[in-house]
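Contents: one structure, followed by commentary.
A single protein chain has been omitted; all remaining protein chains appear in their positions.
Take a look at chain A:
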Amino acid sequence: MSVDIDTVRRVARLARIAVTEAEAEAMQGELNAILGFVQQLDEVDVSGVEPMTSVTPMTMKKRQDKVTSGNIADDIVANSPATEDHFFMVPKVVE
């Protein structure tokens, strides 16, 4: 399976990464090289094989459904590029 330039643009859009025409062209070649490499997996017969979900056999740990921390709004917004009154500021989303 190989990707065309429109697929590269579509995937970049899905990933929310702006790409120039030149970048899209370069990426197309690189992505196809990688997809060509992983195509080896077609040789492997996986019929009846369960997909791995956990690499170490374990039951998911559970914890009490309780609030165990909080009141750290200053910490949460401390690294944001734009905040006001403990809110994250973004460009207008709804007109």
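Everything below uses one rule, namely that a residue touches a chain if its C-beta (ideal position, glycine included) is under 8 Å from a C-beta of that chain, and two chains touch if they have at least 3 such contacts; residues count from 1.
Keep this in mind: contacts and distances are computed from a predicted model.
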Which listed name, "Secreted protein", "Carbon starvation protein", "Glutamyl-tRNA(Gln) amidotransferase subunit A" or "Urea ABC transporter ATP-binding protein UrtD", is the one UniProt assigns to the chain that has been left out?
"Glutamyl-tRNA(Gln) amidotransferase subunit A"
Going by the touch rule given at the top, which residues of chain A touch the chain that is not shown?
1, 3, 7-8, 11-19, 27, 30-31, 33-35, 37-41, 43-44, 46, 49-56, 58, 60-61, 63, 72, 75-82, 88, 90-93
